[in-house]
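Of the protein chains in this complex, one is absent; all others appear in place.
What follows is subunit A.
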């Protein structure tokens, strides 16, 4: 037996013969709903945020290793592709945080009715878009400006 849960799907017909009971329909038969989308996306953004944090730890390791490795790490983070990854990481973190905050509200026993869930889902999407994009663009923008100014000063000094 591959999967132990198979044991729960064995039933017997009225004539006594053993049969495999049908499983309940899976994801593909349901129409995508906002609550469903937000639930799945909370998991996906959690995984993406973990991947981003792994890169963040490599950044920290480069910083600890010395100026040379920090310079190479900066090449990665300053690169357009690196900026896109950073942008995605920040959005994922904000998304997962908003999802987590909603879980805390539900754990407190609030906002769990269908109507409330749908209302809050839209608010959550708005908050994610607003906070996520604002945070990502301002943080990346400020860092870029500062790095550019620093590079100019270095050029002047030399």
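Here are a few things to note about the model shown:
Assume contacts are C-beta pairs under 8 Å (C-beta built on N, C-alpha and C of every residue); 3 or more make two chains touch, one makes a residue touch a chain; residues count from 1.
Operating definition for what follows: contacts and distances are computed from a predicted model.
The listed choices are "ABC transporter permease", "TIGR02186 family protein", "Heme exporter protein C" or "Succinate dehydrogenase hydrophobic membrane anchor subunit"; the UniProt protein name belonging to the chain that is not shown reads "Succinate dehydrogenase hydrophobic membrane anchor subunit".
Touch with the chain that is not drawn comes from one residue among A:53, A:118 or A:137, which is A:53. Residue A:18 is the one among A:18, A:32, A:81 or A:157 that touches the chain not shown. Although one chain is not shown, part of subunit A still touches it, namely residues 2-5, 7-8, 10, 12, 15-18, 43, 46-47, 49-50, 53-54, 57-58, 60-61, 63-64, 66-67, 70-71, 93, 97, 100, 103-104, 107, 135, 138-140, 142-148, 150.
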